[in-house]
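Every protein chain of the complex appears in place save one, which is left out.
By letter and in written order, the chains are A and B; residue numbering begins at 1 in each of them.
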Amino acid sequence: MGLAEILEQHKGAIVNKWFQTVIETYPQDTARFLKNRKDQFANPVGSTTLRGLQGLFDSLFTDLNREQIIGYLDPIIRIRAVQDFTPSQALAFIFELKTILRKRINQALDDKNARRACDQLESRIDIIGLIAFDIYMQCRETIFSLRTNDEHRKTLQTFKRAKLIVEDSDVQPNLKSVT
Amino acid sequence: MSDLLTPEEMKANLDYHTPHSGWMNTPVNIRKGMYCYASNPKSVETLGLPNARKWNPMEEDWELPENWQQILHEGFKERLERFRSIKVFMDICVRCGACSDKCHFFIGTGDPKNMPVLRAELLRSVYRNDFTRFGKIFGKLAGARPMTANVLKEWWYYLFQCTECRRCSLFCPYGIDTAEITIFGRELLNLLGLNIDWIATPVANCYRTGNHLGIQPHAYKDMLDFFVDDIEDITGLRLEPNFNKKGADILFITPSGDVFADPGTYTCMGYMMLFHYLKEKYGLDVTWSTYASEGGNFGFFTAHEVMKRLNAKMYAEAKRLGVKWILGGECGHMWRVIHQYMDTMNGPADFLEEPVSPITGTKFENAKSTKMVHITEFTADLIKHNKLELDPSRNDHLKVTFHDSCNPSRGMGMFEEPRYVIKNVCNHFYDMPRNTIKEQTFCCGSGSGLNAGEDMELRMMGGLPRANAVRHVHEKHGVNILANVCAVDRAALPALMEYWVPEVDVTGTTELVANALLMPGEKKRTTDLRSEPLPGMEEEADE
Partner (left out) sequence: MNVHYIFPFLVVCVMFLISYFLSEAATGFKYLFGVVIPYLAILTFVAGVTYRMMNWAKSAVPFRIPTTAGQQKSLPWIKPNQFDNPSSKFGVLVRMLLEILVFRSLFRNTKFRMSEDAQSSYEMEKWLWLGALVFHWAFLVTLVRHLRFFTEPVPQALMLLESLDGFMQVMLPGLMLSGVALLAAATYLFLRRIFLPQVKYISLSSDYFPLFLIIGIAASGILMRYVPDLKIDVTAAKELSMGLVTLRPTIPEGVDGIFFVHVFMVSALLAYFPFSKLMHLGGIFLSPTRNTTTNTREARHVNPWNYPVKVHTYDEYEDDFREKMIEAGLPVEKE
């Protein structure tokens, strides 16, 4: 049996375990809610995470398409980038897939071909990890820009008001272009 | 190799997992991005509120008055007599957990202390310690704990992670309303001068200048004149809005956010165009006021008394100008205050007439006593009676969904009016899933004075359930605009959308009305209010 088949066979269990490790990064009381509340609207974090992980796992066996991976990865990272995690905590789950996979295919590892396939798989996971860095940084940048835009807008308002007090404003700042 | 840690051991050392401890023993961890800056002492002073000083939540010492515990205890005691809601809500929770996963902040942050029941327990634990026999005898065992500096910090942190949206109250078998508890808790915190600046400064501004942004009267007029120019570019019509006009039929009050911040400004242009239309067609005389130039009321997020002080301007101005009744613009918490508080606080408004639409003759029975009508009720009535000429195809480039704002939903029950209006001015309308709209609507995540810049992470997490439902209709129906009837929404949702669903824009409902409104004598419109080309007019607009 080839590695791909083994993994295909255990797909459900592996993804579940992977999902479990992500969920465990949340407080215990919350984890159960995230895991069991199946409603995608009442539990966006849990459902988005599960959907993304399933997609990511499948993409390991196809031609790695960056756009596709971003499609699965972005929703998860986007959530974790604003939650109470350090960057390493936010992204660690990707690399934990290696540990999970290795445990699953331990026996198959004796086979030389399987080991090579496994190495390849791990490199693919690393690539996903690297893409995750990009997404994470982009999310943080968006947050910072949203924050500074807000500051910017406030400052400009004050500026405008100040100008109006001086009453010499021929040129009024165009507030519409700011937000 | 054997001296290396296994990955599991290493992970354990890195502390990825939150240690499990009972909530009473888990100290608060004030995190950047999750809180708003402390109130500016000047703003606190303007209102004459206690303990104005410079302080920083991240520092150990919050510079509290020496007898702060006593102040809180006395304040608590007094309010238990003043508010039956608080007394009952402190006593009857059975901790069934029905509310626990209904809060957008819990859903987004996963922080257990954001479960509504636990947010309330933060206060209840102190209540039990101070006011119940069981609590005094059994202490922690009875869920009681004394007020300490740490508990106080926890109160502050989590009471400013609640948007008073009342979603939890909907599911509570006893109607326990966390909004009520948060309002009360913040009122107590204000006794110690523990407000956030995003609330305190607008409140001070509003007190002095009549509006949150501190816009002075001439500047307010300047802004509206600026819109007059814009509207002239779009329609070819020169509007003449009334200001502080005595003897006008109706006084119009809307949040100042509509005057000063995009995309609310387009909604403001919408109001102006609607009033112009009604003036030309039916001779209705509407006036704006620079004194009552704020519909919103951040006093509501400070203390009942402050809310009353700010709200007083509405009736006072209506009386001074001698109008018949008041029309209110699109705003969430403004309408909670008007609908459930204003008449009681500052009424009776016996100097006004019972509101009747002079155009359709409709009596607004539901506003008989308060004498203030919601613009959406007013417009829906006009449309129903065919009093507005509309061309909904002008909104054909928009696929619209509607975000029910918390306050008009769970503090009023205004669901069909805005939908009726939108469906009559737009051809493409799609509602979000049922358990995310109407009475079950999810908050924008930035209500109750939390729409600052520094707490962006909190806002993004709190708004996640809302954004998630928007994403759903965006993917399913191609929705590209999120309509609402709330100025805080218009200020907060653009950022939320930019982060979660960047393809979706935000609009007020009256902006959509004005887009579709066929105004007498207007030129052929080639753009919408945002100066974006109308469908089929792209080339003409380019010329």
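Criterion: contacts are C-beta pairs under 8 Å (C-beta built on N, C-alpha and C of every residue); 3 or more make two chains touch, one makes a residue touch a chain.
Worth saying up front: this structure is predicted, and the values here are computed from it rather than measured.
Based on the whole complex, identify which of B:218, B:238 or B:523 touches the chain you can't see.
Residue touching the chain left out of view: B:218.
Which is it among B:29, B:366 or B:393 that touches the chain not included here?
B:366
Which residue among B:308, B:394, B:490 or B:525 touches the omitted chain?
Selected residue, touching the omitted chain: B:308.
Of the listed residues B:53, B:87 or B:423, which contacts the missing chain in the full complex?
B:87
Out of B:245, B:423 or B:530, which is the one that touches the chain we can't see?
In the full complex, the listed residue that touches the missing chain is B:245.
Touching the absent chain in the whole complex: find that residue among B:358, B:433 or B:533.
B:433
Hey, which chain B residues sit against the chain that's not shown?
22-23, 48, 80-89, 91-98, 100-101, 112, 115, 117-118, 121, 132-134, 138, 141-143, 166, 169-177, 180, 207-210, 216-218, 221-222, 243-246, 290-291, 304-305, 308-309, 312-313, 316-317, 320, 338-341, 343-345, 347-348, 362, 364-370, 372, 377, 380-381, 384, 409-417, 420, 433-435, 439-440, 476
In the whole complex, what residues of chain A lie against the chain that is missing from view?
28-33, 37-42
By definition in this document, only the chains that are shown with their structure count from here on.
Flag every residue of chain B that touches chain A in the complex, lowest number first.
7-8, 11, 14, 16-18, 20, 31, 33-34, 100-101, 106-112, 213-216, 218-219, 222, 226, 260-263, 265, 433, 435-436, 452-454, 456-457, 460-461, 464-465, 468-469, 472, 494-495, 498-500
Quick one: which bits of chain A touch chain B in the complex? Just the residue numbers, please.
24-30, 33-34, 37, 39-45, 48, 78-79, 82-84, 88-89, 92, 99, 139, 142-143, 146-151, 153-154, 157, 160-161, 164-165, 172, 175-176, 178-179
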